[in-house]
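Once you've had a glance at the structure underneath, I'll fire off some questions.
For this view, one protein chain was removed and the others were kept in their places.
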């Protein structure tokens, strides 16, 4: 294993810890938005897709990249918008007691 | 900034997040052991100290390394042992209800 | 695309994105901050995209713009159009797209190596293979899950030894092929074969699972789509992808385990037992012996209108009947009459975690009027009327009383201990878990037969008459 991969493993393990710690504290009320919101985040592969699509290496790569950009973008935009739509509906009682 | 330093920054930021998430959930009861235990962990610089002390580069480096090993080792052993001593005293009631 | 070739600024932007994702998810810990958190995460994504576009490795923007606009447009339309009840399949489809995108990143990296040296550095090769396989399986599995929930794939759930054996063979074959490719160097034909294997594997793994278990599968695939993104991150040596993928991976795993625990079943049981197959049509066998007392709208309205404390327990049927607005209307009517109304939401009521919360939020029920079972159960004797609306398993006393029942140990809302219980559903048939519900035959229970939406409307009309 090279150092670079290993550093990636360090980063992965730490991020997993952060994820576990943060997500376990999300209340059940918000589990559906959590699912769609985190789903949108997994569209981060858009970053890789963009580089491929723009590399100009050959038509093949451009087309693969284009497909990846479209798919990832659906995931990103769709995910964030639908989460926002859901969360928009959550509201406190107008006559809040506490 | 080189890539290596930046990766270090990634690791640092993630570890800070992990630390914050985990430590905020430690109850006040255990704050003193937390302080001494985390203190022991900061003795991790023993790792750097060992490499210097063993590098055999010159007497100067060996002596600096030796001093660093001794100091870090006091921190590590002292920290863990004193924390264990404290935690040993924490116990549940013999007639636990729950 | 090793890290060295990206400029510091871009790498720092990625770090900012990752931090925004983390902070955004953290804000999801409370409904008050959740919307802002989602926006922060979206801003993080925007920063990552813009930073990437500034990368000097990008030479040709034509197709990129086309792709961004097309994908963004489709995503926007889907997100705007989808009904709240269709959320599970929507998330399922998005998972699939994310997985496919990650897989395509790995594919193009494979092709790049294959068309230059043809030899993999071991760890780069492993990352590419992992990215490809996980991404493709996520894609085909998600599409099947989507199809099942949407009613497109009507294939009834079958759990045959044959399928299981075939899956194992395919998995072993895919792993062996991937290993061979890493060691022996790029071979495009074999690689396409692997991809086909993975596509079929995804289908075979999801097909045998009962439609009702799909939400668990979707949460699991959510986790996979994260792992696929992480793998793509390893392929590109990009920490932003690794971090974001790991966050999503952790999130999906936790949701999966929460659902399994709330149903008191293991993940293996969900994946391999063909649970919940064809039970929508099963009828309780002992109807003849036990008596379920029906009630009509007028009597129900009398009970409700003159009660001092009422709880509503929504379940999957509420979602099916889209009765959330009606229920809210009824609750408002009763509150206006001085009745104390609470909504009690079980963590696995409905078909995905937090499903009821989203529906009730859509109907403008403030989230601080929602209670969890453990808040209400201790004093449930003081509740005059417990109205169960299209719920079944989550109010089934067997979970508490019968250790041999398949749902034994699952926490329930103990409506049978309320002074009076009213259950609104269309028949005496079973729910998700496929077991009979003794609550229906308790002397203090009344059945209000009918579609939840229609039934509640009837109650509203009658309460207004009081």
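We just call them A, B and C in the order they show up, numbering each chain from 1.
The definition used in the following text is that a contact is a pair of C-beta atoms (placed from the backbone, for glycine too) under 8 Å apart; a residue touches a chain by one contact, two chains touch by 3 or more.
What you see is a predicted model, and the numbers here were worked out from it, not measured in a lab.
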Interface partners of the hidden chain - shown chains only, full complex considered: A, B
Residue among A:7, A:66 or A:86 touching the omitted chain: A:7
Positions on chain B where the hidden chain makes contact: 1-2, 4-5, 8, 11-12, 15-16, 18-20, 22-57, 60-62, 64-94, 96-97
Touching residues (missing chain, whole complex) on chain A: 1, 3, 6-7, 9-10, 13-14, 17
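Note that only the chains that are shown with their structure count from here on.
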Interchain centroid distance [CA atoms averaged], chain A/chain C, Å: 16
Of all residues in chain C, the ones touching two or more other chains: 3, 18, 22, 239, 243
Per-residue overlap in chain B, given as positions that touch at least 2 other chains: 7, 10, 14, 17
